[in-house]
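The complex appears here without one of its protein chains, the remainder shown in place.
Take a look at chain A:
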Amino acid sequence: MGTITFVEHDGTPHQVELEDGSSLMELATNHGVPGIDGDCGGEASCGTCHVIVDDAWITTTGTRTDLESQMVEMSPECGPNSRLACQLRASPALDGLTVHLPEFQM
């Protein structure tokens, strides 16, 4: 179904197989991508799966919802393309997507 790339803050890329229906948080934690915690289990209520969507992809993924904003905007690393990976659902449309990880999860 394709791949998605998580880029750590130091530039290390991690390519992960897309699995339809999983969230990007689940994909990252299941494949041991460092820097994604997902402490609340995918309820957008801890803010520890913060990712920054690559500029080229933000129109495809869409910008964050109000629910995500509540959590992610508390991070000093929050930018316009910041999302919570648990709220991004894997689909064929996201094949080739690149997201960047912040230096710290709050």
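In this section, a contact is a pair of C-beta atoms (placed from the backbone, for glycine too) under 8 Å apart; a residue touches a chain by one contact, two chains touch by 3 or more; residues count from 1.
By our rule, contacts and distances are computed from a predicted model.
Name of the non-displayed chain as stated in its UniProt record, restricted to "Putative cytochrome P450 hydroxylase", "Multiple sugar transport system permease protein", "Hydrogenase expression/formation protein HypE" or "AzlD domain-containing protein": "Putative cytochrome P450 hydroxylase". Against the chain not displayed here, chain A makes contact via residues 37-41, 43-47, 70-71, 73-74, 76, 103-106.
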